[in-house]
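Handing you this structure, nothing more for now.
The complex appears here minus one protein chain, its other protein chains still in place.
Our next item is chain A:
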Amino acid sequence: MADVLIQSVTKRYGTVEVVPSLNLEIPEGSFTVLVGPSGCGKSTLLRMIAGLETVSDGKIFIGGTDITHTAPSQRGVAMVFQSYALYPHMSVAENIGFGLRLAGMGKSEMEGRVREAADILQLGPLLDRKPKQLSGGQRQRVAIGRAIVRKPKVFLFDEPLSNLDAALRAQMRVELSELHERLGSTMVYVTHDQVEAMTMADQIVVLNKGHIEQVGAPMHLYNAPATPFVAGFIGSPKMNFLQGPKPWASAPQGALIGIRPEHITLSQTGGQWPATVRHVEHLGGETLVHLDSECVGSLTVKVTGDLSAQAGTTLHASPRPEMLHVFTDGQRVSA
């Protein structure tokens, strides 16, 4: 267990600055999720922590030790790749244990550790198989097993679930959270899926074009997003941003106003904004209604239960005023 400290870390490819001077503290034992759109530098940051990418400027500390120039295998980190990166010619047991063998660990101790990891991940019956004889989910478990046996101070995950189907992804989310509780190690997890971020993290770092937009607990980011970018990125479906010259009377001039789909109520009789139903999505337990309003532009509203509204009919949408998010100059205005 150790904290990771990133101090003014910069990454340049030639003259292109991909990560401009970034500071971040990842607390010991935390499950920190780095989220952001594609190309924002999540992988680059993670790979710099792993030592697979050099740092152009700045320093990285793990557990108080400066590891900026330490070899990847000496940093006390283990990484799980999106592609699993299993050694195709080795059995599951060898995949998990080979690194230990190279490190000079005795056979019996190594086998013990492999068995321990296999138990945690329910890989016992698969130890003699080759990776190509495994399903995607099983391969992912082997990749995690290979990380576990090294008993790293910090686990690094780069979009480990993105090659899995939705059901398996949901299951692995739970398993990874349980693994984190069980091992108590620091975990740094990269994803562009905000659901993964919300459900697993105890700290979310939202990245945008190489810089940090906001760091905080999932519910804090949900309730009080610091910037419109975070507001739009966290939460599903996306927050509505009101259009029009002055959509909300009490807001300052030129302010950007957001309201989450779940914080708008619909009524047939009367409300704040009359709007025409464009499309209705039935998710079972809840319904997403997409509307067009003359006052505030297009809106998405999430209502519990079923709502039988025809496209083209007019409804009245009303926001819960205490749930409005107000931004001026790209920053949150405390309401």
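We take it that contacts are C-beta pairs under 8 Å (C-beta built on N, C-alpha and C of every residue); 3 or more make two chains touch, one makes a residue touch a chain; residues count from 1.
Going forward, contacts and distances are computed from a predicted model.
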Missing subunit (named according to UniProt) among the choices "Acetolactate synthase", "Multiple sugar transport system permease protein", "Tryptophan 2-monooxygenase" or "Acyl-CoA dehydrogenase family protein": "Multiple sugar transport system permease protein"
Touch with the omitted chain, as defined above, among A:Arg12, A:Lys59, A:Arg115 or A:Lys130: A:Lys130
Contact partner of the left-out chain, one of A:Gly64, A:Pro88 or A:Gly284: A:Pro88
Among A:Val16, A:Leu102 or A:Ala166, residue touching the chain not depicted: A:Leu102
For chain A, residues in touch with the removed chain: 50-52, 71-73, 77-79, 81, 83, 85-89, 98-99, 102-103, 130-132, 146, 150
